[in-house]
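== chain A ==
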Amino acid sequence: MFEADVLNVVLFLPLLGTGLVVAAPTGNPVFVRRLALAVMIVQFALTAWLYVRFDSARAGLQFETRLPWIADWGVYYQIGLDGYNVLLVLLTAFLGPLVVAGAFTAIGKDEKLFYAMVFLVQFAMLGTFVAQDLFLFYFFWETMLIPMFLLIGIWGGERRIYATLKFVLYTAFGSILMLAAVIYLVWSLQHTTGIVSFAFADLVKSQLPLQAQSLLLAAFALSFAIKVPMVPLHTWLPDAHVEAPTTGSVILAGVMLKMGTYGFMKLGFPLFPDATQLYTPVLMALAVLSIVYGACLALVQDDIKKIIAYSSISHLGYVMLGLLSLDLVGIQGAIIQMVSHGLVAGGLFLMVGMIYERCHTRELRAYGGLARLLPVYSVFFMILTLASVGLPTTSGFTGEFLVLLGAFRAAWPLHTAGNDLQLILAVVAVAGVVLGALYMLRFALTFLYGAPKAPHQPFADLDRREKWILGLIVAAVFALGLFPNEPMGKTELAAKAYRQLVTTSRLPGGKP
Partner candidate 1 sequence: MDRTQLLIGVAVALFSFGLVGVIVRRHVLVMLMCMELMLNGVNLSLVTFAQQTSTTAGAVLVFLIFVVATVEIALAIPIVLLLARTKRTLDLGAYSDLKG
Partner candidate 2 sequence: MLTAIVLLPLLGFVLNGTFATRLGGNRVGPRFVSVVGCGLPIASFLLVVKALLDLRAGGWAPLVEIAYRWALIGDNTFEIAFYFDRLSAVMALVVTGVGSVIHVYSTGYMKDDEGYGRFFAYLNLFLFFMLLLVLGRSLLVLFVGWEGVGLASYLLIGFWFHDLANARAGKKAFVTNRIGDAGFLLGMFVLFQALGTLDMDRINAAFAGPVLPAVSASLVGVLLFIGATGKSAQIPLHVWLPDAMAGPTPVSALIHAATMVTAGVYLVARMSAVYLHAPEASALIAVVGVATAFFAATIAIVQTDIKKVLAYSTISQLGFMFLALGVGAYGVAIFHLVTHAFFKACLFLGAGSVIHALGGEQDVRRMGGLARRIPLTFWTFAIATAAIAGIPPLAGFFSKDEILWYAFASTHGGSPLLWLVAAATALMTAFYMFRLLWLTFFGNSRMTPEVEHHVHESPSSMTGVLVLLAALSAIGGFIAVPHFLEPQLPLPPVDEHLHAYETPLLVLSVLLALAGLAAAAWLFGGPADRAERLRARFAMPHRWLSGKYYIDELYERVLGKPLVWISDRVFLRFGDRALIDGTLHALAAIARGSAAVFGRLQTGSLHLYAWFVLLGIAGALFWSWRHV
């Protein structure tokens, strides 16, 4: 059908963008920028159209394409949209033009290569979300590494080599274990049922003994937990964020971290339900630890990028909590929180980039009274700060509230049955909202208020391009905060399917 073709176009458009940008004449950076922006806008327009055409009432894959790739091994090029990925794909396409537009004044050298890398990352991230075949998924997962490596390594800050190596090696380590798990999983399916297939739809029917499930879950979880990132596998993130150029940070925080949570939601937990049930207490404890630990660390940072980096760890802890709660409200909340975080953290990093271009420092103490020096900037900053804190009417509230509500509702029956752990974790997570207010308002206090202070004055307030970028993000934040029902309608069936898959036992010898 036509929409399926459009989805393929959306996926490969960034690849085309890479080619166009590389083929463009050198020495004309303005042309390259506009070209890149145009491609991204076209991609967003097509994606938005697909989003609108997405049918909330239909379960399963929509706009599917399935072509044999290595048919003898059961590897197919299979992509499609379903409730799991539709919002994330829209988010990726939405942030694309904003990322490119935000980079206009930030890149000094090798602009063509830069935009080529941005396009490649976009291609890889979109591919991870729409892939429905495990081989294809892994392919895209790995593809993302190289352009990110270059983005951070070439256009990054002082310690960029250390940061980018840490990032790549950390991620690759997890990926290798995941590869082993993938191979074992496919082999096991073939061994027990004779079906040779890498497709999710088939693998999700596999039956494995508990020990195998546990090991495989560990392998997948390691890879995804590094990506999310969950404490204690998070230390690559602050360094990567600090050393990356603004664009890299926005891509990283805006979309890439969601690849980890998406992986858990689509693959990790549904593929190994019994192991998930067994290890839920541990995983939930780690999620809540991420919430609290991330918030505490954000409280004592002096580098403004690190504050936002640690806040990301904290926010994504909520997502994991929601996914593990296995409560429909919690799951929907987790999905919304994913999108919300992408918008808010992406927006905050863009703002950090804007102030860095003017003042060339990331030290919090170097700033003061920006509400007086940059009134328009400050308004946007305050809105995004409040969204991060989870103020009602913003998307942050929708995500956090629903996650906490779901986690609590799921924990209560366990509590009445005598198992208090999940309830305690839920209560600790609620206390996390206080920490959230503490570190963000500390940030805002020094940054915006007090005596005006900033290096390299005088500088201009936001120009038209910057206002458009931030305005669009803020509009999306409020839209998701005030009217979340429509997007949640599109993901509801997937959320139910996820819950069904994770709560249904698939041990061999049990009912099929």
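With respect to how the candidates were assembled, all candidates are chains of the complex that A comes from, given by their letters.
In this section, a contact is a pair of C-beta atoms (placed from the backbone, for glycine too) under 8 Å apart; a residue touches a chain by one contact, two chains touch by 3 or more; residues count from 1.
Computed from a prediction, not measured in an experiment: that's the story for all the values here.
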item	value
Touching chain, any copy counted, for chain A within the complex - options 1 or 2	2
Contact set on chain A toward candidate 2 in their complex	166, 170, 232, 234-235, 293, 296-297, 299-300, 328-329, 332, 369, 371-372, 375-376, 379, 386, 391-393, 397-398, 401-402, 404-405, 408-409, 412, 426-427, 430-431, 433-434, 437-438, 441-442, 444-445, 448-452, 482-485, 488-489, 492, 496
